[in-house]
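Beneath this line is the structure, given in structure tokens, with notes to follow.
Of the protein chains in this complex, all but one are displayed in their positions.
Chain naming follows the written order as A, B and C, and within any one chain the residues start at number 1.
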Amino acid sequence: MHVTIAHAEAAIEAARKKAVELKTQMCIAVVDSGANLKAFYRMDDAWVGSIDISIKKAKTALFFGMPTGAIGQLSQPGGSLFGIEHSNDGLITFPGGLPIVDEEGVLVGAIGVSGSAVENDNAVAQAGVAVLGVSELPEHPWRT
Amino acid sequence: MHVTIAHAEAAIEAARKKAVELKTQMCIAVVDSGANLKAFYRMDDAWVGSIDISIKKAKTALFFGMPTGAIGQLSQPGGSLFGIEHSNDGLITFPGGLPIVDEEGVLVGAIGVSGSAVENDNAVAQAGVAVLGVSELPEHPWRT
Amino acid sequence: MHVTIAHAEAAIEAARKKAVELKTQMCIAVVDSGANLKAFYRMDDAWVGSIDISIKKAKTALFFGMPTGAIGQLSQPGGSLFGIEHSNDGLITFPGGLPIVDEEGVLVGAIGVSGSAVENDNAVAQAGVAVLGVSELPEHPWRT
Partner (left out) sequence: MHVTIAHAEAAIEAARKKAVELKTQMCIAVVDSGANLKAFYRMDDAWVGSIDISIKKAKTALFFGMPTGAIGQLSQPGGSLFGIEHSNDGLITFPGGLPIVDEEGVLVGAIGVSGSAVENDNAVAQAGVAVLGVSELPEHPWRT
């Protein structure tokens, strides 16, 4: 199941409002359940380097059905997933990427946000997810 | 000078309307004057392969300040730019990418469209450009 | 909608039987509706170079919802899609890749075959598709 463009646009609009509220300039990306880009929005004066980071955060969250920050906690030196960032043409594993799970528990896409401190990035991503569903997947096996 | 997000959104909305009018499903990308992605919109059921093509068309048009199709006429076998597609991580040189030039003759960005026959792609791109300016640059040296 | 592994395995088994019947050694790849690899099978003594070609054929067919050979007819020098192979990390646009469309007209995945003359590649791909559905999409808008 793929997120629709109407849903992706609604998530971006909610994320954008949160970014304005936080007085930040963000890049916001939404991917579908195949990790393919659905919509992207770069606020004026957002970091150019955040374009790729926001897209990679969205893909990373979709790839593993979990917040990017959760992966980052496991990929530190000595951690069980150390070096996972080398896969899939490059992952971003700090906060700001969240799965989008619909009301039936299906992973329909993910959102990635970059442009400020990671706490802000994550808050903006959460604002985007909140209009569509949740970020927590049911116990595996979940569905795509 | 870079296209603003407000302008990019206006171009995408005009392009989207044209795509609906043509009964097509398009991917629409806008890049700024640095060839960096500003906004992206994938209509539901558009070809997945068009995501990358629309972005590459926008970048190609920006890279050289001319319609992608104009480059393609020079990149045919025996042509003066044969093989140019191998540069810049891959160009797309058939129609559907257009520069966005503002009223002062400044190249502020470019739009790329993919999802149907190239004539339709180009018509949708032109609809997007029309709300912001033109596609023709003044004689070189033009400004960015 | 994604092809299931049971369906992917059935397609590969039918393709494999056809390959044996033709006395060929093939690589057979199946991707889901997000163009992500679902299953892959390399017969003994198949060309090593066919691994990547079969996967790229499957992705190409999925990307555009049409047989790879149909794209190749448009991507010749002078054709409307000349140079499209430079997109999406490399396309393969000669025969051997086919969409998999289920009984409801939904593009659920694609199959790619490489290892012999392209006529044989295509025949093996068709044998794989035949157990799951068809390769022809309904008129656009079709669904993914």
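Convention: contacts are C-beta pairs under 8 Å (C-beta built on N, C-alpha and C of every residue); 3 or more make two chains touch, one makes a residue touch a chain.
Everything numeric here is computed off the predicted structure, so don't read it as measured data.
K.L.:
With touch defined as in the header, list the contact partners of the absent chain among those displayed.
P.N.:
Even though it is not drawn, that chain still touches A, C.
K.L.:
Looking beyond the chains shown, say which of A:84, A:98 or A:129 touches the absent one.
P.N.:
A:84
K.L.:
Taking the full complex into account, find the residue in A:12, A:62, A:113 or A:129 that is in contact with the omitted chain.
P.N.:
Spelled out, the listed residue whose C-beta touches the missing chain is A:62.
K.L.:
List the subunit A residues touching the unshown chain?
P.N.:
Touch with the absent chain occurs at residues 34-35, 60, 62-65, 77-78, 80-84, 86-89, 91, 140-144.
K.L.:
In the full complex, which residues of subunit C touch the absent chain?
P.N.:
Against the missing chain, subunit C presents residues 4-5, 34, 36-44, 48, 51.
The definition used in the following text is that only the chains that are shown with their structure count from here on.
K.L.:
So, what's the distance in Å between the C-alpha centres of subunit C and subunit A?
P.N.:
31
K.L.:
Which residues of subunit C are in contact with two or more other chains?
P.N.:
Residue numbers touching two or more other chains: 34-35, 144.
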